[in-house]
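Right after this comes subunit A.
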Amino acid sequence: MSNPFPLEKDGLLEAYRRMKTIREFEERLHVDFGRGDIPGFVHLYAGEEAAGVGIMMHLQDHDRIASTHRGHGHCIAKGVDVKGMMAEIYGKATGSCAGKGGSMHIADLSKGMMGANGILGAGAPLVCGAALAAQKLGHDGVGITFFGDGASNQGTVLESMNLAAIWNLPAIFVVENNGYAESTSVDYAVASDSYVDRATGFGMPGITVDGTDFFAVYEAAGEVVKRAREGGGPTLLECKMIRFFGHFEGDAQTYRAPGENEDNRKNRDCLKIFRAKVTEAGVLTDAELNAIDAEVMTLIEDAVREAKAAPLPTPADLTTDVYVSY
Partner candidate 1 sequence: MARTLSMKDAINEALDQEMTRDPTVIMMGEDIVGGAGAAGEDDAWGGVLGVSKGLYHKHPKQMIDTPLSESAYVGAAIGAATCGLRPVAELMFIDFMGVCLDQIYNQAAKFRYMFGGKAETPVVIRAMCGAGFRAAAQHSQMLTPIFTHIPGLKVVCPSNAYDTKGLLIQAIRDNDPVIFLEHKNLYASECDVPEEPYAIPFGEANIAREGSNVTIVTYGLMVPNSLAAAETLKKEGIDVEVIDLRTLSPIDMDTVIESVENTGRLVCVDEANPRCSIASDVSASVAQEAFKALKAPIAMVTAPHAPVPFSPALEDLYIPSPDRIAAAVRKTMGA
Partner candidate 2 sequence: MSDLITPILMPKWGLSMREGTLAAWHVEEGTEISPGDEIMDVETDKIANVVEAADGGLLRRRVGQAGEVYPVRALLGVLAPAEVSDAEVDAYVDAFEMPQVEEDEDSGPAHDYADLPIGRIRYTTREGEGVPILLIHGFGGDLDNWLFNIDALAEKAPVHALDLPGHGQSVKAVDNPGLGTMVDAVVQLMDHLNIEKAHLVGHSMGGLVSGQVAIDHPGRVASLTLICSAGLGEEINSGYIDGFVGAASRKELKPVLKDLFADQSLVSRAMVDDLLKYKRLDGVQGFLEALRGNLFVAGRQAAGIVAGLAGFSGPVQVIWGAGDAVIPQAHANAIPGASVTVIEGAGHMVQMEGSSRVNDLIRDQI
């Protein structure tokens, strides 16, 4: 039967591989964090895979993204080396940031990943800068900043939207609305108007998509990225989604309604929704997807094993990389 989807078969497989890698990466971290293997604290992206991958599938290395403190998913979706990320989270010298950044600061500028960020909304102006650089250097790169529904109240985000609008920057503001700013329900925190209205207020279009449906995100993001590349200026893309785990690992999530997590896992798991659609349409088979699952599990297993075995940074590393020259 012909392929009804907007991606070729290998595109669908690649999308699934990235989503599955994110899911297993985060699930494994949830377990290992529980055992106390991982220093510091982590924020897990499980449940939001379709949004990250649905957008990143349209991007190349010269497109820049700035992520949040919950950045593992964005990194994997953008092509950052998974083993390097795991080593980083274990604070090892072979980590993507030589063990100096940690979960909230993983980055790979060669992949256009400007870094996860521990400061809410701080990525917004940085991405405006990336978009400005693309304009000035004459390439069609776009800049995408991700922030949560809570962070949308940060002044720096609102200022950046205005900046992007008046300079017509190829910048895209992605609100990952998982309904909770840390533990505060969104309709308390957001002053009763929506992100789309705010974007419209700044003179840029805003749209909302169901973040649990990969194809809805993929098609919408495709149009938004195309518009930015062609000089159509900035856009706000709100992805309504759910996160399976707490704000941070160890969060008892008492703010959720009873049974909310179980319902999300059963009915709104974007991987299940994706798998159902592609197999029912007969384009991919369960066998093909299961093969990917197996490869991903091995990759994650290797990543953890190698991370645990990897060397720690040396004392000399303490004061290197502060400056280029000093």
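Keep in mind how these were chosen: all candidates are chains of the complex that A comes from, given by their letters.
Here, contacts are C-beta pairs under 8 Å (C-beta built on N, C-alpha and C of every residue); 3 or more make two chains touch, one makes a residue touch a chain; residues count from 1.
Bear in mind the structure is a predicted one, so any value in this text is a computation, not a measurement.
Identify which of the numbered candidates 1 or 2 touches subunit A in this complex.
Considering all copies, subunit A is touched by candidate 1.
Spell out the part of subunit A that touches candidate 1 in their complex, as residue ranges.
Touching candidate 1: residues 64, 66, 95-101, 105, 107-110, 114-115, 117-119, 122, 124-130, 132-134, 136-137, 141, 143, 155-156, 159-160, 162-163, 166-167, 320-326 of subunit A.
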